[in-house]
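Worksheet for the structure shown next.
One protein chain omitted, others in place.
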Amino acid sequence: MSLGSALTVERLHVWRGSAHVLRGVNFAVDTGQLLEVRGANGAGKTTLIRTVCGLVHAEEGRVSWRGREVHADLAAFHAEMAYVGHDGALKADLTGEENLAYAAGLRSVITRREVVAAVERVGAGAYAGRMVRTLSAGQRRRLALATILLSGAVLWLFDEPTTNLDNRGQALVGSLIAEHLASGGMVVAAVHQSLMVARDNVIELDLG
Amino acid sequence: MKPLPLTAEPSGVDGVCLTPRRASSWQAATRVFLRDLKLAFRKRGQLIQPIAFFIIVTAMFPLAFTPELTRLREVAPGVLWVSALLASLLALEFLFRDDREDGTLEQYALSGHSLTGLLFAKTCVHWLLTGLPLALVAPLMGGALGVPIEAMPGILAALLLGTVSLSVIGAIGAALTLGVKRGGVLLSLLTLPLAVPVMIFGARATELAIRGVDAAAPLYLLGAITVLGLTLGPIAAAAAVRISLE
Partner (left out) sequence: MDWKWFHRLASPPYIYGLAGRLIPWFAWPAAVSMVVALYLGLFVAPPDRIQGEGFRILYVHAPSAWMSVMVYTIMALSAAIGLIWRIKIAHAVAASCAPIGASFTAVALITGMLWGKPMWGTYWEWDPRLTSELVLFFLYLGYMALRSGIEDLAQADRASAVLAIVGVVNVPIIHFSVEWWNSLHQAPSVMKFGKPTMAWSMLEPLLLMLLGFTLYFAAVLLIRLRGEVLRRERAATWLRQALEG
């Protein structure tokens, strides 16, 4: 395990209101690894992902990125991490491509060619020029995946990435993740069922 | 300078370099600014609403009071400012709401850039589309209330400063009430007391302008509040947004 690029979570305790949602969660994710966070509804999967992101404050424990506590330099951590949540963060009144350009442009300097390439990669070429309000949930989900492709982040965080996707869509998610892992990235994903990825690089965490 | 993720090499995505240049905070804020502008113009019909509201409310006063211009001129400062205040409050509800609902606000907080700067960009767009038109229309409505033409530049100046203040103060209220269902009335309840100084100085400046007297003193005071609001307001709004995302 190379110390330089690990995400570690130690003794994490998080309360939501008076509910003790995360009770002493521990894990470490290294380059090329996928962490699948499983659990029933309400078990705390979303809370865990959002705590790792730094959005939610943990009462106890720490989240470390490259050996440093995440909250010590949140901006640097965010620069290397990208998150796709339940909502796709897509604007209904923009086209798919416009959405990608703006969303990716928030983090990186992106050319139009790169946007088009990302759209092609997720198989959304047919409808990326249409207004997002006219698209189905599955189509929007694919566009959201394209966003993370353009982010240039090392660490990908997903909250149920395969929602609204059919079998082909789920296979797409699997292949995107596999490629990312192969090129030295890391993925943490909250899932209901296993992702379609080769199991040898997968760690599982069950929240009950 | 934070190190770029050098571990990721371009993978199988043709033509996409997966280690793109990191955008600066300024570039990110510009993206937010342009996106909000574009979105606003996609819904062109809604752009006119704050001004329409302002005009209607201002027109209510003569109907409720008197048609005599000499008497209307006396109450014109108050009427213009209360109407501008109400129109601004109405528009503030939507400053952050859409972004919160579709997850965009979350992405701003996770972008690695200063949330204060990004929210400031949003507030700028909001002012350009609400406050600025209000300030431009106000002298005309003043004319409808019997205000002489010589007073109009003064009214414009006062309302330009005042609407900027209202936008930044209102942004704080809008951020705080993000977690509240139907928070529109609560937003007004929170923002109005904080807007009292703006209104006092602004209305006084307007009154002096109408009387043809030098309005420098209240304008300077209004300017001071505006500067204070511009520097501290977005910070408070960012803190409130982060709290609502927890």
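As written, the chain order gives the labels A and B, with residue 1 at the start of each chain.
One rule holds for everything that comes next: contacts are C-beta pairs under 8 Å (C-beta built on N, C-alpha and C of every residue); 3 or more make two chains touch, one makes a residue touch a chain.
Predicted model, so just to flag it, every value in this text is computed and none were measured.
Residue B:I200 is the one among B:L34, B:I200 or B:L230 that touches the chain missing from this view. The missing chain lies against subunit B, touching residues 172, 176-177, 179-181, 183, 186, 189-190, 192-194, 196-197, 200-201, 204, 221, 225, 232, 236, 239-240, 243-244, 246. For subunit A, the residues touching the absent chain in the complete assembly are 15-18, 57.
As a convention for this text, only the chains that are shown with their structure count from here on.
One finds 34 Å separating the Cα centroids of subunit A and subunit B. Of all residues in subunit A, those touching subunit B in their complex are 5, 31, 53-57, 73, 75-83, 85-94, 98, 102-103, 105-110, 113-114, 116-118, 120-121, 149-150, 152-154, 179-180, 182-185. Subunit B makes touch with subunit A in their complex at residues 2, 4-5, 7-23, 27-28, 31-32, 34-35, 38-39, 42-43, 101-104, 106-114, 242, 245-246.
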